[in-house]
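Missing here: one protein chain of the complex. Every other protein chain is in place.
And then chain A:
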Amino acid sequence: MIVTLSKDTINVQREQDTIFLRNRIKEWATKIGMGLVNQTKLITAASELVRNMLKYGGGGTVNIEIVTKGRENGVRLIFVDKGPGIHDINQAMKDGFTTGKSLGLGLPGAKRLVSEFDIQSVINEGTTISIIKWKNG
């Protein structure tokens, strides 16, 4: 079972907010003693997801949580936007698929970088993506 130990919410409306978000994630990851490589993976994944949120969802909020499952701690990030939603999640999770002009690596790449990845999307209501990076995961 995963228990949340502490929690913070950050509003992301502009591109510049992503730098603040990255710094906060780094702070929290350092707090639980996560190594540099895992920190970098987590922040890179967050950077991809927050870009999607800004580009397609028109901004939203990010919850940063420190979570634990017994002996292992980790950082959970929940990205919530009230955008148009994703029509075909399976397609969106494929490498190289994009409705914009990017590389189409955002969602599948972010998934590869973290320990746990969950995506929920409702058309015309929004998208919620939750990721966890365990300290040693």
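Please note the rule applied: a residue touches a chain if its C-beta (ideal position, glycine included) is under 8 Å from a C-beta of that chain, and two chains touch if they have at least 3 such contacts; residues count from 1.
In this section, contacts and distances are computed from a predicted model.
Not shown: a single chain whose UniProt protein name, out of "DsrH family protein", "Solute-binding protein family 5 domain-containing protein", "STAS domain-containing protein" or "LrgB family protein", is "STAS domain-containing protein". From the options A:T40, A:N63 or A:Q120, the residue with contact to the unseen chain in the full assembly is A:T40.
The hidden chain makes contact, of the residues A:G59, A:P84 or A:P108, with A:P108. In the complete complex, the hidden chain is touched by one of A:Q16, A:N90 or A:N124, namely A:Q16.
Hidden from this view is one chain, which touches chain A at 15-16, 18-19, 22-23, 36-37, 39-41, 43-44, 47-48, 51, 95, 102-103, 105-106, 108-109, 112-113.
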